[in-house]
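Missing here is one protein chain; the remaining ones are kept as they sit in the complex.
Chain nomenclature is as follows: A, B and C, assigned in order of appearance, with residue numbering initiated at 1 for each chain independently.
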Amino acid sequence: MHDGHGRIFDPAARRWTRTALAAWGEPVPPRRALDWLQRDSGTPLRAPVAVIGTRTPTAAQVAAAVAMGRLLAEHKVTVLCGGRSGVMEEVCRGVAEAGGLSIGLLPDDEPEAANPYVTVPLATGIGVARNALIARAACCLVAIGGGYGTLSEIAFALQFKRPVFLLEGAPAVDGGRVCSDAEAALDAVARVILAL
Amino acid sequence: MHDGHGRIFDPAARRWTRTALAAWGEPVPPRRALDWLQRDSGTPLRAPVAVIGTRTPTAAQVAAAVAMGRLLAEHKVTVLCGGRSGVMEEVCRGVAEAGGLSIGLLPDDEPEAANPYVTVPLATGIGVARNALIARAACCLVAIGGGYGTLSEIAFALQFKRPVFLLEGAPAVDGGRVCSDAEAALDAVARVILAL
Amino acid sequence: MHDGHGRIFDPAARRWTRTALAAWGEPVPPRRALDWLQRDSGTPLRAPVAVIGTRTPTAAQVAAAVAMGRLLAEHKVTVLCGGRSGVMEEVCRGVAEAGGLSIGLLPDDEPEAANPYVTVPLATGIGVARNALIARAACCLVAIGGGYGTLSEIAFALQFKRPVFLLEGAPAVDGGRVCSDAEAALDAVARVILAL
Partner (left out) sequence: MHDGHGRIFDPAARRWTRTALAAWGEPVPPRRALDWLQRDSGTPLRAPVAVIGTRTPTAAQVAAAVAMGRLLAEHKVTVLCGGRSGVMEEVCRGVAEAGGLSIGLLPDDEPEAANPYVTVPLATGIGVARNALIARAACCLVAIGGGYGTLSEIAFALQFKRPVFLLEGAPAVDGGRVCSDAEAALDAVARVILAL
């Protein structure tokens, strides 16, 4: 994969390297490049993308969460979340509909606390301190609405230098980037993963 | 699925219920029942089984870890581990060979610390305190050799009432159960999952 | 201790109870009442007050941190902080000057990482996930300046229903209360402790 400007993408290191080769062919949009990375490159991104947000979503936030889950799953990206209700449940529902993989990092002692759509529930037993782990484990985060809990995850993510994309009224923190909808957030995620 | 003694298995609750139906057909061994649960029941076990152990394995411990990973993956069971080297790496290698899913709960700040076979690395950033999370998140654990780190995981697991199966010189703790090899450990795991 | 309106303070429960007794004597300001609670009541507040903030303080932030530490220590309140440099170090310096007690919850593996003024360093080994513990362990928090780390602590604190007082450019989060200086913050802290 090249960028039309003489650079080729090293999928293992997820880095672009300048090459002497002339550019050829058509440029592809980020999400097609993401597909190639996740399906055909042999070295897909393994670290998950986190989707976080409010436990009491509006209809628009539900729609955004389901769409986000479906889009990430369609591009074979693993989704990380808090495993509980609200946005966490809706994103897992979207992932499940697309046959993808979601991991729920639960605050609870037992996996039964997970919502029914989580593929793999991980009971941490450490309460909301698990928010720090969600921010750390993700290569980037998409926030959909949310209160203090979501704010703590965004703050940690920015401290850990993970890009944060804000949807549907997520807490506005300097350093986060507002996206208009799930499609725009997927493009932003794809660009992070492709180091564009 | 029934047990030949008038009880049928509820895969969602993973519980046996007495029924008035007469028993019929042949009894199946635990691992065939596990296959049914994980492939055909529609409600497979979602919580992972953890494989833990020494960072400096002997040849026998390497063989046991690879076999354990392969067996669990063949039965569609998600494997949880510490994501680093030694037994953690070998079990992930076995899982990868069988096309399964492994999750590596890393002590580190960045996913690059994971061994190359982990399907999904989760960088926790909390150091070896993540041992408590491995014990909590697993429905049962298989230990292959190991020192103080493995011992802390076994102790936590038993405190959390997770069964622990000991292979190839794992720390002998009262409450853990010694297994002769990976095949025997798989049977023991299957019986836990099937609530037998 | 009474409030001049027919209520007396139960120091053990830190609750005010209505009484039939007529009010008598002069009302005392919160900080004198705090002194009584911490020195003479026999049931002082035991949970610490946290002071958090930037690692790169301005002169005004240094002054506020030192003053805050001194004031809390003079009123026999235990101070909790992150144990490192910047505001964490300056508040411990203030506490030390007044002969008080400070506890530093370090992200590091070893206590040697503590600043020289911490009375008791506690090496947690869990990195900045310890921010969640600072917010949880404190009965209220004073933030002096600060970036993403401080923001994560404020977010957790508000989620845990711990009052947060903001000084000298601390991240402005809805639910936090801006104070003009360390004296005003002490009064606010005293009112929290006294359940006023």
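Note that in this section a contact is a pair of C-beta atoms (placed from the backbone, for glycine too) under 8 Å apart; a residue touches a chain by one contact, two chains touch by 3 or more.
Here the structure is a predicted model, which is why all the values come from computation and not from measurement.
Of the listed positions A:D3, A:D35 or A:D109, the one in contact with the omitted chain in the full complex is A:D109.
Listed residues C:L37, C:V118, C:L151 or C:A170: the one in touch with the omitted chain is C:V118. Here the missing chain is touched by one residue of B:V28, B:A98, B:A113 or B:V173, and it is B:V173.
Residue positions on subunit C in contact with the hidden chain: 46-48, 78, 80, 101, 103, 105, 109, 111, 114, 118-126, 132-133, 136-137, 139, 160, in rising order.
Not every partner is drawn; the one left out touches subunit B at residues 127-129, 131-133, 136, 147-149, 151-152, 155-156, 158-159, 173, 175. In the full complex, subunit A makes contact with the omitted chain through residues 109, 124-129.
Note that only the chains that are shown with their structure count from here on.
Subunit A and subunit B have CA centres that are 27 Å apart. One finds 37 Å separating the Cα centroids of subunit A and subunit C. Counting only residues that touch two or more partner chains, subunit C has 127-129.
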